[in-house]
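Removed: one protein chain of the complex. Kept in place: all other protein chains.
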């Protein structure tokens, strides 16, 4: 790409998982150059990780505050930053960079507490700096098409929404040496939600993204099956949406045999949709009384613009998780360049992040109150 | 078969659906001869249907009371009777035939009210007459194998149970001329539950049959989406089992694109199971940390006796709904012949029928009480 | 059924596989009563097997010749007979019963040699006795629908036909005690073909049934992978059809991981079809440029008469192998009763049996001639 955006990164040093994913996503469409980083709070790791990534030594920081300040002051300073730290280190850097006028790409959930989320929503970004929350599953072309189908009325009024995200990697107590597991099961770093924050929010966000339905209240039953675990590892939630639709959401980290079984099913008065992330290039679409149709990414049904704009290769050649992630990066780059008016409404926002935290907190509160139907405004 | 059991039928005249299914199930293994019937309360239909089925005119009745009395008095009278009427006409004939010393095969749910169910459980059958409730899905060989796997400890302690049964045939208001739809949506004939009674009980029974877990309480959100419908057409239920396991149950008659999507998933501390009725000859079995295995009916893993005793053809040749149904008929025949001690504990019983009614009533009560966790003993 | 056909059976004594399948198929729709049998050439087995099946002792024969003669002479003699012996004992009884005026239901392949097949085709049946060859897969409702779709022109002119039938049960040398394996791998009892006769003919017949294309020539490469095996256990065949269509056929008994993976794919100028026997209630149908559609047995697309006439239960409830087999029995019963004019053209005939033998012999000859394209008229 001729016109690359200068990118920095907070977190993502050696041994991190999601940082590497963000870097690939930033590279796929050639929109970014990674030129600065506060990759680790450990100075040696920060320095070495930066060197491995081709970041100049003077732009390898050990604190995000310093990075925000110095980069904002450079004529060739970063234009955007990716925040890929554990949840409790999202708020600080997000606030710092927005206030420094640097666009923020932030992993989800937005913060570790709802207070932080709401505080972040009050920040005044300098120079109109933008914010992207990487609810990456919304980048899948068929999820975009699902949203368009619902919005177009093809399903009629929505009645039932079934969302689920089972995994099994926390079936046993986590090995203390497992970095990914340890912070995700620690309330101090993860916040009040375990499975609900890590994956339940993805399922919730996906349901909201596709249906556009507003949530009225939730009734939850959260459970920690593994002895000694402080956060939930299995989440059963009933949902009531404005207008009368009903939903079920299941997220689990102890469902043996499940890898990343994110699934969304939506049923309206006229048609139904079914999609699974583990084979994301296909989606079932059934109009009542007609045979089931298997829609394919980039396939026979002329996809509406929102879906087609992020299809890189022909149907039948699978795209995956990284491409969906990259679509968010690419479309955010277009927004930064002032060419993203079509995309911007599709990109997960700060408001989505606040709602995600409300979903977590309302579910936790409902579960503590024996399943009492709880509104987001109550938390 | 050399030694056929003389069978009668109540209900199942021309135009009925489930009666024909019962007759095929009774024929498949050659254990029964259908020799009498009160096939319809309409005399012409009763007479003509009997003639079509080769039943002698003097054994074509129009009332089950008369049939029970006269058949019990004949030296060649029926030994067993199949009751295939709508729910509100289960109690009467079941009581009459049991008290006449005639074995009863009864479609589910057992009755239309919990009072009737409990009253039926108090009936003293003459001569030790037996009772079979046709929760037919329990006859699938892999469901039997699933039960054995759980009982053997292969899954470890059960944590999570996900059961669902979506259909779409009642997406719109039923055509008044649709006999199947009309009684199922009429409280006077169906009882207090719509989808929950017709298909929710199947999903519930299947979960109970496979896991052996006892239910502690349910929290339900029942909905009637179709305007004017008096009974629920979508059911969302959370379950708590004794010992701490948690469950979710979804049944729907408005999930567009679903035919008979009965599905059961069970996750324990050591392994998980996944099975779908629309492709019932396969079941996923995954031990934690190992690859998923696809078990097949009669396939490579030497099935335990309970599964293998009802496999008629080699693996890879699909058996279906009718064979599973027939297995209940065959094994009940063996029970009647006094050779069924291995099978009898597997066959759905009067107690299962009462529990099914408790499940319906507790769910209805919970839904009315805004999802209050409700025990079966409270209804 | 009021009007049952009196049926006899040749073969199918204790320990046989396909005999039991035929008996279930005969029972499912209630069209037959099994009243006579030459179930085994071993007198003890013949007598005991007959007793187990409720056949009167005076109608338990040890020779089919005696059975044909005596039954034809009885006023209540059998009207039809099922021949379920190994291939080399098809010709004799088929001829005997046809000449005795008794309808014949014969397992496939029709005979063990092409000379026998052609001789059988010359037999003059007494009193118009009919012949049914149990190419049972043609009884699947969706296979009937596939045939109707092709015949209706929905696929346009057919271009490509891919048929396959992989199994793995003969991966190793057969245990001498395995009755099923031993006769199937013995040229004296099976004829010149191994896998090609046992399962290749099924795949070939299915392709012919669905497409109606006439075969021009075959080019084959047959192989026996297991040391010491005298007959082929893997079959690779190219097909040329009149009119220019091309085909591939693969049958194997050594494809590890395959149970009964019969599959048919047909592609025309306008649309394509894909069907698998291990999940026979579903079929893919794709019109060029449109999304793939999943047709279901008895489902949303109003099935044409040929398909719908043999659907017993609603879509989403699986029917299987036994029901497809039973459909042949039921429709043959209707033919016998003189009510089968709609069905008769659909039922596998003596001519189909002769063509199946030609397919076997032409393939064997081609393989011996290093794949030379061979016409059926050359064998």
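For the reader, a short list of remarks on this structure follows.
The letters A, B and C name the chains in turn, as written, and every chain counts its residues from 1.
Just so we're on the same page, a contact is a pair of C-beta atoms (placed from the backbone, for glycine too) under 8 Å apart; a residue touches a chain by one contact, two chains touch by 3 or more.
Worth saying up front: this structure is predicted, and the values here are computed from it rather than measured.
For the omitted chain, the shown partners it touches in the full complex are A, B, C.
Of A:51, A:115, A:188 or A:351, it is A:51 that touches the chain left out of the display. Here one chain is not drawn; of B:138, B:296, B:327 or B:366, the residue touching it is B:296. Looking at A:198, A:319 or A:334, the residue that reaches the missing chain in the full complex is A:319.
Remark: the omitted chain is touched by one listed residue; of C:30, C:141, C:191 or C:272 this is C:272.
The chain that is not drawn here is touched, among residues A:6, A:23, A:47 or A:135, by A:23. Where chain A meets the omitted chain, the residues involved are 1-4, 17, 20-21, 23-24, 27-30, 51-54, 167, 258-261, 277-281, 296, 299, 312-323. Residues of chain B that touch the chain left out of the display are 285, 289-296, 299-301.
Seen from chain C, the chain kept out of the figure touches residues 155, 159-160, 162, 168, 171-172, 219, 221, 223, 225, 234, 236, 238, 240, 244, 246-248, 250, 252, 254-258, 265, 267-272, 274, 284-288, 292, 370-373.
Here is the rule we go by: only the chains that are shown with their structure count from here on.
Among the chains in view, B has its Cα centre nearest the centre of the complete protein Cα set. Set against the C-alpha centre of chain B, every other chain centre is closer than that of A. As a whole-number value, the distance joining the C-alpha centres of chain A and chain C reads 55 Å.
Shown for chain C are the residues that touch two or more other chains, namely 296, 299.
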